[in-house]
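Only a portion of the chains appears, each positioned as in the full assembly.
We call the chains A and B, going by the order they appear; numbering starts again at 1 in every chain.
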Amino acid sequence: MLEELKQEIYEANMLLPKLGIVIFTWGNVSGIDREKELFVIKPSGVPYEKLRPEDMVVVDMEGNVIEGELNPSSDTPTHRILYREFPDIGAVVHTHSFWAVSFAQAGIGVEAMGTTHADTFYGRVPVTEALTKEEIENDYEENTGKAIVCTFRKQKIDPLAVPAVLVRQHGPFAWGKTASQAVETAKILDVVAEMNYHTLQLAHDSRPVPQYLLNKHYSRKHGANAYYGQNNRKSLQ
Amino acid sequence: MLEELKQEIYEANMLLPKLGIVIFTWGNVSGIDREKELFVIKPSGVPYEKLRPEDMVVVDMEGNVIEGELNPSSDTPTHRILYREFPDIGAVVHTHSFWAVSFAQAGIGVEAMGTTHADTFYGRVPVTEALTKEEIENDYEENTGKAIVCTFRKQKIDPLAVPAVLVRQHGPFAWGKTASQAVETAKILDVVAEMNYHTLQLAHDSRPVPQYLLNKHYSRKHGANAYYGQNNRKSLQ
């Protein structure tokens, strides 16, 4: 079942080591079929060089394994909560990419310091609050998902406009309409974190770009008036 | 038309990911035919692995697409202004290379801290002022070009002697007589920014090299008395 989605999610998982945002088995990608209410996710702890499309595990929205010989990623409950609470997303990525983890460990969100950031994220990529002892000891991965959702609700952030988060003391999650887009976003998050770090070291008082620059760059690539790429033909001045 | 120039610009674009100064579609190279007053530029948002010489877009000095099925780079108006205002340059490169962007985001020019810098740039690579709300909301890319030109005029910098700039909150542009030279300059800018960063972290009060060292190194490689490379044969002491 879901052979096409399994192939897509397999390929998206294989991009993670290729893009340099995952070593060993430290990452996973899932994608959802919204009509069937089933999602497909990497199996837990399987090395990328041994991974095959047919190893992908099918999980339902209650977290039951519907198909697959292998255990799904231990982060499956986090993915499930994100699909449930962010109904417009089609794929979720988790990595331990080094720059994003460094910000997550420092408890600092990745501010929009320049246009590279603004092209993908419409504002700061937030960091969640640390989970409590209770939240960690029981249903840890599910509570990780809830902490993400809570962060976006409290700070009134649209998860499609800012398609990534840093989980405090842990690392990044990213998402998107498609798996390849979510993986690209996970890579971009790591890159803007790297540049943000060096910006802050060069000038500790560096400030985010103004709202009108955010608006401009985000709308160049997103929405009805987007003019980056090949989807619209626009006369150039 | 301009088949030779298209091939040259195609090859220069392909150098960007190879040199590690562009990921995804985050860069573009153009080159101008000064006699025909036409320039050739990468199409917008096309991945490098799919790019072909015939995809290059031909644009005139008013910004009209003269030939090409695809939209030209969204940065085309910036390139156009640079060609118009810097009449001696033959090619322009834009990247989001990580170290140069970090300086652009911090609003700090790349000072000439050593001979590596002086071999290519005759002094500090300047950073523009931030564009205003008005400049961003209308004709943004054209105003980016104007901000670059204004920086060079105000600070009385010869764009051939310092063939690169950092656009505040954004990233680097570089240029040169030829496209391959402009791409090499874009890479060197990133490298000297990286070394400049570490120099400043090691010694916060590091100062640029004196003018006579700048003169020496720049003239070793440029001008009538250049003696680096194979263009002149000079007896060695």
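FYI, contacts are C-beta pairs under 8 Å (C-beta built on N, C-alpha and C of every residue); 3 or more make two chains touch, one makes a residue touch a chain.
Source: prediction; values computed, not measured.
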List the number of copies present in the full complex, noting that all chains share one sequence and 2 are shown.
-> 4
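Convention: only the chains that are shown with their structure count from here on.
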Chain A turns onto chain B (C-alpha superposition, degrees, nearest 5) by 90
Counting in whole Å, what is the centre-to-centre distance of chain A and chain B, each centre being its mean C-alpha position?
-> 33
The answer for chain A against chain B in the complex is residues 113-116, 184, 187-188, 191, 194-196, 198-199, 201-203, 206, 209-210, 212-213, 216, 220, 227-230, 232-237
Once bound in the complex, which stretches of chain B touch chain A?
-> 23-24, 26, 43-46, 59, 63-65, 70-72, 74, 76-77, 96, 98-99, 101-108, 131, 133, 136-137, 139-140, 142, 169-171, 197, 200-201
